[in-house]
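Shown here: the complex without one of its protein chains, the others still in place.
Then we have subunit A:
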Amino acid sequence: MKQRDFEQRHQLLWQQLENWLAGYQKNVVIQASADNSPPQIEDIPAAYRRLCQHLAVAKERHYTGNLVARLNQLVLACHQRIYQQKSVSRSRWLDYLFEGFPAALRAQSRFVWLACALFLAPALVMGFGCYWNDALIYAVMSPEQVMEVEAMYDPGNRVLGRERGSDSDLMMFGFYIKNNIGIAFRTFATGMLFGLGSIFFLLFNGVFLGAIFGHITRVGFVTTFYPFVIGHGAFELTAIVFAGAAGLRLGHALVNPGNLSRRQSLREAGHDAMKIMYGTFLMLVIAAFLEAFWSSSTDVSIAIKLLVGGFFWLLVITYCCLAGRRTAHGESRT
């Protein structure tokens, strides 16, 4: 069959499909005027399959590039429309919150424990080191930084935490969101470099925070420091460890892809890692909120802060250990 006949014969179907597509694209004006616009098609999949066949026929018969390109584009647009992924429904979010996230952590427990060790080991070493040895803190921080940290948690201060010109909690919320979530995202993203970046950030944060803990305890600012950090620390420190674990999962996929190609292995790792990262993001938002509006408040007594902080730790740990047990050994939910 000659190309012209072929075009004439199937023109209507193509126009119908183009119209159908245009109906879904809000930014595309439907050109066809009311009187000569072809009627809508009932059975889209069937029409799409016929269109696919037309493309195959056009290629097979060596019809011109213009026609093949037009059909290819139409098929591509329909393909995108028909195979579009479903958006996340509300119930799936709840599923994720109560089961998916802890189940994902459990599925990657190797990496979670590894990240935990990479963070805690240097933190403990530096913590005890700085507690016993006055000079050790200067190995990781300059004297000015040490002064700054000390000034932050000096019990003589009116407000806690970082120095503030005026006590605007919202400003600090913005700062914590940008800074802390940025750190967690970087810890995760650099896992892409064969895991080295995640390892570096975990060790670095461990050393740094450990040193501060040890030094502040040694100086004796415990009554301001611990009530301040305990509350949001439950969410923030664990979230950074989880982000590191997700990064290590990526790195491991590249270093040891097993039976898969590196590309495939990375795809799967990315899928696993994302399941952890959603929850991590949520935890960091909670942490920033607590740090800005709860940890820094001076009205609440130290005992209550410690109590609530301890409760948060208990909550996070029980959540990670117990939630989502049902699906952990069954089929893995996506």
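One rule holds in what follows: a contact is a pair of C-beta atoms (placed from the backbone, for glycine too) under 8 Å apart; a residue touches a chain by one contact, two chains touch by 3 or more; residues count from 1.
Keep this in mind: contacts and distances are computed from a predicted model.
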Q | Hidden subunit of the complex - UniProt protein name among "PTS system, lactose/cellobiose specific IIB subunit", "Tripartite tricarboxylate transporter TctB family protein", "RDD family protein" or "Nucleotidyltransferase family protein" | A | "RDD family protein"
Q: Out of A:Met152, A:Met172 or A:Leu202, point to the residue that touches the absent chain in the complete complex.
A: A:Met172
Q: Could you tell which one of A:Gly65, A:Pro143, A:Gly156 or A:Gly220 touches the chain left off the display?
A: A:Gly65
Q: Could you tell me which of A:Arg9, A:Arg110 or A:Arg325 touches the chain that is not displayed?
A: A:Arg9
**Q.** Interface residues of subunit A (partner: the chain not displayed)
**A.** 1-6, 8-9, 25, 48-49, 52-53, 55-57, 59, 62, 64-66, 68-70, 72-73, 75-77, 79-80, 83-85, 87-88, 164-166, 168, 170-175, 177-178, 181-182, 185-186, 188-193, 197, 250, 263, 266-267, 269-271, 273-274, 277
